[in-house]
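There's a structure below that I have some questions on.
Complex shown without one protein chain; remaining protein chains in place.
Order as written gives the chain letters A, B and C; numbering starts at 1 within each chain.
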Amino acid sequence: MPNTFGKLFTISTWGESHGPAVGVVVDGCPPNLPLTPAEIQVELDRRRPGQSDIVTPRKEADVLEILSGVHEGKTTGTPISLLVRNTDARPSAYTEMQEKYRPSHADYTYQAKFGHRDPRGGGRSSARETIGRVAAGVIAKKILAHAGQVELRAYLTQVHDIAMPPRDTLPALAEVEATPVRCPHPETAARMIERIKAVRSAGDSVGGVIECRVQGLPVGLGEPVFDRLEADLAKAMLSLPATKGFEVGSGFAGALLKGSEHNDAFEMRAGRVRTATNRSGGVQGGISNGEDLVFRVAFKPTATILQTQKTVDVHGQDTELLARGRHDPCVVPRAVPIVEAMAALVLVDHWMRHAAQNQTFKF
Amino acid sequence: MPNTFGKLFTISTWGESHGPAVGVVVDGCPPNLPLTPAEIQVELDRRRPGQSDIVTPRKEADVLEILSGVHEGKTTGTPISLLVRNTDARPSAYTEMQEKYRPSHADYTYQAKFGHRDPRGGGRSSARETIGRVAAGVIAKKILAHAGQVELRAYLTQVHDIAMPPRDTLPALAEVEATPVRCPHPETAARMIERIKAVRSAGDSVGGVIECRVQGLPVGLGEPVFDRLEADLAKAMLSLPATKGFEVGSGFAGALLKGSEHNDAFEMRAGRVRTATNRSGGVQGGISNGEDLVFRVAFKPTATILQTQKTVDVHGQDTELLARGRHDPCVVPRAVPIVEAMAALVLVDHWMRHAAQNQTFKF
Amino acid sequence: MPNTFGKLFTISTWGESHGPAVGVVVDGCPPNLPLTPAEIQVELDRRRPGQSDIVTPRKEADVLEILSGVHEGKTTGTPISLLVRNTDARPSAYTEMQEKYRPSHADYTYQAKFGHRDPRGGGRSSARETIGRVAAGVIAKKILAHAGQVELRAYLTQVHDIAMPPRDTLPALAEVEATPVRCPHPETAARMIERIKAVRSAGDSVGGVIECRVQGLPVGLGEPVFDRLEADLAKAMLSLPATKGFEVGSGFAGALLKGSEHNDAFEMRAGRVRTATNRSGGVQGGISNGEDLVFRVAFKPTATILQTQKTVDVHGQDTELLARGRHDPCVVPRAVPIVEAMAALVLVDHWMRHAAQNQTFKF
Partner (left out) sequence: MPNTFGKLFTISTWGESHGPAVGVVVDGCPPNLPLTPAEIQVELDRRRPGQSDIVTPRKEADVLEILSGVHEGKTTGTPISLLVRNTDARPSAYTEMQEKYRPSHADYTYQAKFGHRDPRGGGRSSARETIGRVAAGVIAKKILAHAGQVELRAYLTQVHDIAMPPRDTLPALAEVEATPVRCPHPETAARMIERIKAVRSAGDSVGGVIECRVQGLPVGLGEPVFDRLEADLAKAMLSLPATKGFEVGSGFAGALLKGSEHNDAFEMRAGRVRTATNRSGGVQGGISNGEDLVFRVAFKPTATILQTQKTVDVHGQDTELLARGRHDPCVVPRAVPIVEAMAALVLVDHWMRHAAQNQTFKF
C-alpha cells in the first residue's frame, strides 16, 4: 500500500491534480471525537493556493466533504472518507507539458515506471495530493490537543539564504500566521517576502527550511529499533514533495560538536527526569524523552520556473520547454501546515502503538 | 512489528548486547541465490569492534551461523535465520550504569517506556543490534550485484569539522578500505585519524557524515506517494543508532539555490534519458531516474565519553557518572557497512515491489 | 488498517449504509489495464438489491463513479477511488432499531466496542459495505482473465436443506445467472426458489452454501507458512457478513476418509504434473498445484426476520422487537458476486507476491 501511511492510525490518499477529486481515507481513528467539516476547512485554507501575493494564484475553493465515519458530529471508529472536488482544472495550460518532461519534476519517472500517466498538472505527483494529508492531520492534531495538551507548530526558518535566528520555544500560532511566509521572526519574514517577490519577478524560484517543534509529548513514544520516532518522522517528511533533507535536534551541525559538548546531561526538575540541554531533539534511542521534539526539513526551490529550460520529450528527442501559467515562486510557506499534519499523524500513530504494547496488559 | 524492516524483502532483528546471542530473520529472499557463512562473515568483520586502533577494543569473534533457509549452498525462498553468539560479555563493567542513566543514551527512555530493561551494555539499544542488519545486507548487496550490476558504496566524508572535497563518482572498495576511517580521500583520512586519536586521548568523542552512492539502478524504483525511495532511505538511516540527519542530492544546501540553478535539465545520452546535473540525487517524484543515487547521513559524537558527567539515577536522584571501560571515540567508520546494508535492503525491497506491480501482469 | 484487505493489491472500503456514500480505494493495481465504469456497474448490478422477487425490494441505482487512478480509459498504477452514493436511505424505518439491539446483528457489539455508532441500516456493518469489494473484484477478475486465462465462478450449491448434486467442472456464467438463486442445477434452483418464497411468506429466512471454483491458475501461488492460499481465502470469506464456515477441497468431509482414500496421486498428463483426484482442492502445502481451486462458504440465515423477537435495548432493559420494512429472506444468491470478488482479490494479490519473490531476480 504505497499510498497508505501509518500503522494503527492510517491515512490513504488518492486522486490526481486534474481528475474529478482528491481525497483521503482515515482508518483507525478513535471513536467519539467531535469533528466537523468546518474545522478541517480551516487547515485546508492554510494550505490552499491563492492565499497571498507570494504564492500561486491558482484559485480553488477546496471544499471538504465528510463521506463516512462521522455520525451526529462525532467519529464512530470506522473509516473517515474525506473528499475535495477539483474545480480549477485548466487542461489547456498543460498541453505542452504532456509532450515534454519538466526538469526536476516527476513526469519522466512516472512515465518510465508505469508506462502510462495522467500528465495534467502533474497528475498524482502534484502537491494537491497533500490536501488529504492536511485534512487527516487536522484529526491527528485534535487528538493530540484533546488528549494530551500536546501542541505542535511548524514555521519557516529559512528562505534561500535568509535565515531567522535560532529559537528554543514554541511560537504561538498567531506569530506564525502573522506573515504570509509563516516565519515567526518579523524582520526575517519581511526580508523573505522581499526575496520571494524578487525571484518571482525573474521567473525563478527559491526553497527553504521548515522547523517543527512539539511541546508536551509524553515519555515513551517511538519503538526500537526500526520504528524510531525520528525514523518515522524522517520518512514522513521525505515523503513530501520537494523535500531534500531531514534533521532532528542538533542534526548535521551535531557532527561538528564533541561528545562532551553534545551530550544532554540528565537532571531532576519539578520531580521529573529532564535534560539540561536538548541537542537530542526530544528523542533518545528512538523514543521520546519528554523534552520538546524538534526537527527541520529542507525544501528545494520549486521546479516550475518561467524560464526556458533544456529537456527531452516523450519521444526521446532533445527539446526546450518554457513553462507558462501559474507559478509558485516558493512553496515552502504553504508546506507549513503539511509538515504539521504529517508530524501529528506520526505522533498519534506512535502513541497508539505505545499504549497497545505497554498499557493494554499490566503485569 | 517494530523490529522488522521492509515490506517484501524483510529483516527482523532480535537480541541484546549481553544476552546469549543476536540475530536476524530474513524473509522474502529470492530462492537459488548462492550463500555461504563466509561471505557474510567478511562484512561482519568490517563492522566488528577491535579492527584498528581508532575504535573500541571490545573483541568479539562475531561468528555467524546460518540456521535455516539455505540448502546445499543456495537459498530456498524460506526464512533465513542468522545468529551470532555474544562472547565478550563483561557484565561487571556495567554495574554503575545499571543505576545511572548514561547521558544521551537510551537507558532512561527504555526504562520509562517499558518499565523493565536489560541494562547490560545498553541491552537492545546497543549497536550490536546492527549485526543482523549487516548480515542481511550482504544478501541484499549480492542480489543487487548479481541481478543488476548495481554497486553501492558508503564512505566517510566528514569527521568533526574535517571534510573531504565533494566527489561525484563511485569510489572503489579498496579506496574506502585503504584507511581505518573509510574515507576515500587519503589526505583527509589522515587528518581524520589524527583528530580521532586526539579526542580519544581527551576521553572525548566526535561524530561525522557518511555519504552513500549507488550506481547502476534501473529507472522506476520507489513508490508514490508515501513510500518514495528517499523516504524509505531516510527512515532506514534514521533508524540507525546515533544518526541525526539525512539528505538526498542537494540536501539542505539545495535550499540555497534558485530553481534555475537547481533544476536538472534532461538530455538524451547514449539513447537514454539522462540529466545534465544530479542535484536530485537520483530520485524524482520519489522514483529512481537512472542517475547515481546519492545521500548523506549525519552521526552525532559517541555518547559514551570518559569524562565525569551530570546525570540522574534510577531512583530519581541527581548524581554523576564517570564511564570506564571500552570506548569508541568515533563510531562513524564502523557505521559505513551498516549504511550500505540498510541502503541495499531498501533497494531490493523496492525493486521487488516495483516488479510486482509493473511486471507481473502486462496489458 | 482493519478496513484494508490485501498486501500488494489492496482494497480499503469505507462508508455506512445510510451515510452519504460508500466506496473503496484500490491500491497497487497494475497500470495500463483498460477500465470503464460500465464494466464495474455490471457486477454491482448483480449484487444490488431488488433484482428479483426473492430478494429485498430496497431499490438503489448504485451508480458507480471512478474518481482517480484511471486516465483515458486505462489504469495509471495510482490509487483507484470508486464511489457509490447512497440514495434510498429511509431513516424513519429504523427508529425502533436505534433503541433496540437486533438479535444476531452487530448493533450491540459495535455499540460496546466503540461507544458510538451510526445505527441507520446497520451503519458500517451493513452489507452495503460489500459494494466496494465487488467493484474492486471486477478489476481483479479482469486482471486474472487478461493475464492468465484464469476463470473463477461462484454459485449456490445449497439453500436451507436443499443441495444440488456435486459437480467437478466450472459452470458457465450463463448457467449460474439462469435463475435468481444462481444455482447452476436447474431442478435444484427451482426447489430453492420455492423454499425461499415459503420462508419469506412466513416472515422467516434461510441460509445456504456457496461453492467457488477457479480454473487455470498457475502452480505456485500461496506462501508458506501463514499466508497459505487457503488461509487467505478463509480469511477473505469469513470477513463477509453472515458467513459461518469455510472449507477447501474435501473440507469437513475429508475427516471421514482414510489417507489411502484421500491422497491425490500424482501423474503426468499432457506433459504436466497433475493429480488424479482433487481432494486437495487445488492447494498443497498452501500453494496452488495447478488443479482447480475449489472452496465452499457457509452462510447463516438472514438475521432480520419479520417476527417478534426478544431482545435488549440500549438502556439495558429486556424488550421485544418486531422488524418492519425491507427484508431479504435469503441473502446468499446476492453473495455470489461478492465471493467471486474476494477470491479474485486474494488471487491477484498472491500472484503479485509470488512474482515479486520468484521472478524479479533470477539466479
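As a convention for this text, contacts are C-beta pairs under 8 Å (C-beta built on N, C-alpha and C of every residue); 3 or more make two chains touch, one makes a residue touch a chain.
On a predicted model such as this, the values are computed, not experimentally measured, just so you know.
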item	value
Contacting the left-out chain in the complete assembly, out of C:His18, C:Arg48, C:His71 or C:His105	C:His105
Candidates C:Val84, C:Val176, C:Ile305 or C:Leu347 - the one touching the absent chain	C:Ile305
Interface residues of subunit B (partner: the chain not displayed)	1-4, 10, 12-16, 19-23, 25, 27-28, 31-32, 65-69, 71, 74-81, 83, 113-118, 123-124
Touching residues (missing chain, whole complex) on subunit A	8, 28-34, 74, 77-78, 143, 146-147, 224, 351-353, 355-363
Residues from subunit C at the interface with the omitted partner, ascending	2-5, 13, 101, 103-106, 108-110, 112-115, 124-125, 129, 158, 160-161, 199, 204-209, 219-220, 222-228, 230-239, 241, 243-252, 254-268, 271, 273, 275-276, 279-281, 283-290, 298-305, 307, 309-312, 316-318, 353-354, 358
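Following the convention adopted for this analysis, only the chains that are shown with their structure count from here on.
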item	value
Closest chain to the centre of mass proxy, which here is the mean CA position	A
Chain centre separation in whole Å, for subunit B relative to subunit A (CA means)	26
Subunit A-subunit C separation of Cα centroids, rounded to whole Å	39
Sequence positions of subunit C contacting 2 or more other chains	28, 31-32, 74, 77-78
